[in-house]
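Apart from one protein chain that is not included, each protein chain of the complex appears where it belongs.
Chains: A, B and C, in written order; residue numbering restarts at 1 for each.
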Amino acid sequence: MSTLARLLIWCPDRKGIIAATTGFLADVGINVLEADQHTDPDDGTFCMRLEFDTEGMKLSRDELTARWGELAERFNMDWRIAWAARRKRIAILVSKQDHCLQDLLWRTSIGELGGEIACVISNHKDCAAAAAQHGLRYHTLPVTPDNKRQQEQHLLEVLADAKVDLIVLARYMQVLTEQVVAAYPGRIINIHHSFLPAFAGARPYHQAHERGVKLIGATAHYVTTELDEGPIIAQATVSVSHRDRVDDLVRKGRDLERTTLATAVRLHLADKVLVNQNRTVVFE
Amino acid sequence: MSTLARLLIWCPDRKGIIAATTGFLADVGINVLEADQHTDPDDGTFCMRLEFDTEGMKLSRDELTARWGELAERFNMDWRIAWAARRKRIAILVSKQDHCLQDLLWRTSIGELGGEIACVISNHKDCAAAAAQHGLRYHTLPVTPDNKRQQEQHLLEVLADAKVDLIVLARYMQVLTEQVVAAYPGRIINIHHSFLPAFAGARPYHQAHERGVKLIGATAHYVTTELDEGPIIAQATVSVSHRDRVDDLVRKGRDLERTTLATAVRLHLADKVLVNQNRTVVFE
Amino acid sequence: MSTLARLLIWCPDRKGIIAATTGFLADVGINVLEADQHTDPDDGTFCMRLEFDTEGMKLSRDELTARWGELAERFNMDWRIAWAARRKRIAILVSKQDHCLQDLLWRTSIGELGGEIACVISNHKDCAAAAAQHGLRYHTLPVTPDNKRQQEQHLLEVLADAKVDLIVLARYMQVLTEQVVAAYPGRIINIHHSFLPAFAGARPYHQAHERGVKLIGATAHYVTTELDEGPIIAQATVSVSHRDRVDDLVRKGRDLERTTLATAVRLHLADKVLVNQNRTVVFE
Partner (left out) sequence: MSTLARLLIWCPDRKGIIAATTGFLADVGINVLEADQHTDPDDGTFCMRLEFDTEGMKLSRDELTARWGELAERFNMDWRIAWAARRKRIAILVSKQDHCLQDLLWRTSIGELGGEIACVISNHKDCAAAAAQHGLRYHTLPVTPDNKRQQEQHLLEVLADAKVDLIVLARYMQVLTEQVVAAYPGRIINIHHSFLPAFAGARPYHQAHERGVKLIGATAHYVTTELDEGPIIAQATVSVSHRDRVDDLVRKGRDLERTTLATAVRLHLADKVLVNQNRTVVFE
């Protein structure tokens, strides 16, 4: 629905925020479809997500934004509005393994995720055919210790050219440096192939097999400058047994990884995720 | 917190309900702690749950109820207010198997569920000791085809004497007739030992074993006059294999049944469940 | 490993079967890699799966089969041997929805399933491109009430031409008649989009939404002449809530369906499934 919009709010809690907000929306002719709210008991941060229809709105979008901004200032709010008519543009970064990429391509092709893929970027050529089958540009940016900084500069240019809103690391095996992470705060999602914080770092399935765990997991999280330490959006686990070799963990893990990553991407694209204190509020 | 209260609302959807409701609460000095809302896309029913603190409220409870009632009428709302200071009173009905009973007794003893158990009622004597260990009255009302109607009359008297708000059928193997069900609409919770609607009726684990399913389930639901057809509150499943005999299904099922029933009871006692069109809205 | 083989045995239980079987294999120079066994306590059927390496075998395959057949007769065994070097050939039948097909194609392309896809057959043209991308023949056999019997005859011819070992109904929305089912006993796997026996028949997600369940499921089973009544190989469930519309159930269900079907196909191709009394023994 092209007249749909979402308002996300986070600010110090105080009396009357919901009343003031929903009163404002009612006054300007907006019908609230979904309201979800949470106050963090630890630090008193008020968080709210409103989904509404602007069909009967008496203001233009710009007027709404301006008038709302005044109210928001009074309550000391952080906030953002997302218009559903403006679909978010996604860059998928991938290395050699294609299971997460293929899954995101397929889900996008049937309209499941709600955004559009702007391009696919890789440090290898392996996944070029998959991108081509979906009519997508594929940028190969091979990374070596020597050219890493330079290639990240190229990466930033490609991302800027493609007007990207969200970066998805779909088993991209390079660590992004601070210059990229800082350019897209809260807008880079990574899938890590373990139940974080267990088995952070390299070769988590080997670590899991070595430790003899009875469950393996996957974790989708926002990327911060601390490796594998960003806010977690979604996690899942599946049973394994002594019969499962590392290869079996990898196989079972592929299913976990792709569904967990897709869940996180879908939630982000629907503006259902807020970050507060390195933890996410997920309005599901 | 003794000043905590919850307001549940359900009514035909229209613009401005949230604004009017939260505006009213703000006006009378109430601080909303949690707001959760849902509109059924099928029939347009608006459902909302508000949890708030009446600490700074400028009205008495009776005044609040009266003033709120006026507003609610304008919006054609069904609603109820629950004061946390008034703990709900529970009657547990049980037959011979004690796993759900023991579990509810233990959870109540550590304050996990949020209500208080008024009495235990059974058609058998088997569970009397369990009730006694928790200092609870145990009413034995043996049921035969001949005395069923009469015993249900006794049951209603016991329930009335104990001022019961909620009846929990914790593996009670008698079907309640309409006179009991009608007396406690939306206030009788049953645990059925299958994933309804599969294996409704008698001996579900035998049915499940016969069919060779790879998962078994449990279903907690409100009781209506249609056997096993009432609104579902909570369900869970667990894996089984060809190695599991009926006895193993029964064993695995016990864990499912007691946790699923406890979940449903906890949600009900926290006023987190609304019924609309034979389906539940669970504000979790 | 091309010298790998699997022996499946099912027969009335009696003393000494395992000793006789493993003794025979040791005598002819075969090293058992995996042994799994189960005796059905209900009807006394002994079931065993042995995976072994024929590297050092002193006999030819034909000699082994002949000599083993003599022993098997003494114990009144049903049995079959599968040589891993001979990869099973699969026909995938599909209608319009492609999620299970795409998933099976992708898994096969990375060698996850262990068989090879011989062809894709459909009553619609929608999935032709997906088959083409994997270089597979795509047979369109449109079905109307008038031509159904005739098209099934064509279907049987296509299957015979392609030397098919296993038929996978990957959301094929036609009911196969007895002539096809009887031609491939225990070799047709269907995915049903519900937790059978709940919501058998048409439009299970609509049924599930109407009933207000809190979990939805998927069931992979062998096809028999009784619709949705064949032996179950794998089942899975996922949580849903009042917020989920039928479209959301369909979306969540797609993930369940494709992974559950893939699990069943993988188990079948690894000769890990035996059928006894309309129930499966799954040697996992």
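Keep this in mind: a residue touches a chain if its C-beta (ideal position, glycine included) is under 8 Å from a C-beta of that chain, and two chains touch if they have at least 3 such contacts.
Please read all numbers here as calculations on a predicted model, not as lab measurements.
Looking at the complete complex, one finds that the omitted chain is in touch with A, B, C. Summary of contacts with the chain left out: across A:His38, A:His99 or A:His268, the touching residue is A:His38. Residue C:Gly23 is the one among C:Gly23, C:Gly69 or C:Pro185 that touches the chain not shown.
Chain B meets the missing chain through residues 99, 102, 106, 110, 112, 133, 243, 251, 255, 259, 284. Although one chain is not shown, part of chain A still touches it, namely residues 38, 40-41, 195-199, 211-215, 217, 231-237, 241-243, 245, 278-282, 284.
Residues touching the missing chain, restricted to chain C, are 15-16, 18-20, 22-23, 25-26, 29, 31-39 (touch as defined at the top).
What we mean here is this: only the chains that are shown with their structure count from here on.
One simple way to say how far apart two chains are is to compare their mean CA positions; for chain A and chain B this gives 37 Å. Counting partner chains per residue, chain A has no residue touching two or more of them.
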